[in-house]
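As you look at this complex, bear in mind that one protein chain is not there, while each of the others sits in place.
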Amino acid sequence: MELKKRKKDIAGFVSIGIVRITFSFLVLILLLLLGKIFIEGIGVISLEFLIDEPRNNMTEGGIGPAIFGTVAVTLLMVLFAVPLGVFSAIYLNEYAKDTFFTRIIRTSINNLAGVPSIVFGLFGLGFFILFIGKNLDEVFQTGLLFGQPALLWASTTLAVLVLPIVIVSTLEALNSVPKSHRDASYGLGATKWQTIKNVVLPQARPGILTGTILAISRGAGETAPILFLGAAFFLPNLPVADLCIGDYCIPMINPTEQFMYLAYHIFIMATQSANPTKTLPIQYGSTLVLIVLTFLLNITAIIFRYRFRKLLGRL
Amino acid sequence: MKETKIVVKDLNLFYGDKQALKKITMDIPDKRVTAFIGPSGCGKSTFLRVINRMNDLIDHVKIDGEVYIDGVNIYDRSLDIVNLRKNVGMVFQKSNLFPKTVYENIVYGPRINGIKDKKVLDEIVERTLNQAAIWEEVKDRLNDNALSLSGGQQQRLCIARALAVEPEIILMDEPASALDPISTAKIEELIHDLKKQYTIVIVTHNMQQAARVSDQTAFFYLGELIEFDRTTTIFTNPSKKQTEDYVTGRFG
Partner (left out) sequence: MEDKEFFQKAVNSKYAKKIGKHTRLKESLIKIFFAVNGTMALIFIILIFVFLFKEGFKALDHIGLLDFLYLDRPDASGNIERVFQWYPTSEEPRYSLIPLLIGTFLTAFPATIISTLLGVGAGIYLSEVANPKFKEFLKPMIELFAGIPTVVLGFIMLVVGASFFNDILHPANRLNAFVASIGLSFVIIPIIASLTEDALHSIPNDLRMASYGLGATKWQTISKVILPAAFSGVSASILLGFGRAIGETMIVLMCAGNAANLTSNIFLSVRTMTATIAAEMGEVSQGSDHYYSLFFIGIVLFTITFFLNLIAEIIINKMRKKNTF
């Protein structure tokens, strides 16, 4: 009986074997890929590499300005996307009744996540730069200031791109707060806003944070949409300007300037470098930095979410 | 006869098209325990939520009829619902403490009502935990997560939390149904103590519990109030056949 059964299942044994091999193959490829980047890239990594400017027609030096630009753009992006996304999600989950209209919003948000990122670039150009920017220039008589590719418009465009990530994870987080906790709060005489502020949001915070981190990681890794929104090959100066109140000045990100971007830097160095073979170590180094950055962000998000789910599971 | 606290007149409630309460009329006396009994789905919880307007939070609920507390029509459009809920405390079937400390749970209500003084809050915590007969058990654990307490302690903490906003009426929806016999006994004892100060309405599936803790008992069936009388009468000499069948366990 035992033997017979085994014999019959050779097909199954083979099939499951294939499934296992498939997965192992993928893991192997992934490890090779990451290993290659690590081995080739680790050599150039040093503090100088992370802070220095590119030198000698970009064949030497570091990636400091590209890192700065990435941080600046994603920072502004978060400033736009997170409040808008979180507030929208609060509206959808806490205030709006389930109507045809809200279902349309939800469907559109899901679909927005599938729009090719290059299309967001077109949108940024058509809407932010040529419509909003040009009109700002006209209204404030600033000459050509806002109506051209700049850090600000790269951030706003990326903000729209990551909006679905923020909204969807916030919705999930709000949804996971048990109804019984809201009932308890209302039962104690809290208003809707008090309930949201004191009961719902504190419990949803880790989930919202997870979404924010995922959004940053996505934004920092995007290249296509910013290609024509102000990402620059090389800039002698950081996009910084002094903001002065009276005599007191502090350096601030200048959102009207162009910027260097780590992901864009990799693309440019790999395809348009003056000497691609000589700069190969720099390319690997930059890639390693970008990968480590996105991995750290994603791992943080994963750990956050894991803790968050575990916490909820206990309630 | 005690004074009347709550008056309900011709109350109908619909969930969408489905009528869940039919022409309910009853007077609930002050500083007594009133029990609601009846088979599952007959509308006990729904009726309980009418009294503090928790049903307003559910979409598609339609209510007509009148409900008065102390002579005030609580379905008056200009009435402050939040103030109403503050003065009608509610304890739910399953403990729904917030994932915060014991202390923070108790002071949640007072805080949203604007009490900030730490001394006052401390006093409220001690008083209500004493009232809920749980002070001795948790006084050293005020800063522990409330969810680390046992089920019975959590439920008494829920009662203490409800008391902290100084309501006059306390609604309890099967407060002991998820508890072991000892914890249940403690809750019943507590209800007995509380009725000196509060008007208590309790939903229960447990007939003995209703008989033990309540002064009046209302029997609901399919959204209708079948019979409402002294508890002893309901259990020993009911006037309706349906009530008798139910309390003697012949259906439901």
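A and B label the chains in the order they appear, each numbered from 1.
The working rule: contacts are C-beta pairs under 8 Å (C-beta built on N, C-alpha and C of every residue); 3 or more make two chains touch, one makes a residue touch a chain.
Model, not experiment: these values are computed from the prediction.
Touching the missing chain, out of A:V44, A:L152, A:A173 or A:L227, is residue A:L227. Summary of contacts with the chain left out: across A:L50, A:V71 or A:I291, the touching residue is A:I291.
Of the listed residues A:V115, A:L136, A:M252 or A:A274, the one in contact with the hidden chain in the full complex is A:V115.
For chain A, the residues in touch with the chain missing from this view are 5, 8-9, 11-13, 15-16, 18-20, 22-23, 25-27, 30, 33, 36-37, 83-85, 87-88, 90-92, 94-96, 105, 107-112, 114-123, 125-127, 130-131, 160, 163, 167, 191-193, 217-218, 220-224, 227-228, 263-264, 266-267, 270-271, 280, 283, 287, 290-291, 294-295, 298-299, 302, 306. If you put the missing chain back, the residues of chain B touching it would be 3-4, 7, 9, 27, 68-72, 74, 78-84, 87, 168.
Here is the rule we use: only the chains that are shown with their structure count from here on.
Each chain gets a centre from the mean of its Cα atoms; for chain A and chain B, those two points are 48 Å apart.
By the touch criterion stated above, chain B contacts chain A in their complex at residues 52, 54, 57, 59, 82-87, 89-90, 92, 94, 96-99, 108-109, 112-113, 147, 158, 161-162, 164-165.
Listed in rising order, the residues of chain A touching chain B in the complex are 97-98, 178, 180-191, 194, 198-199, 203, 311, 314-315.
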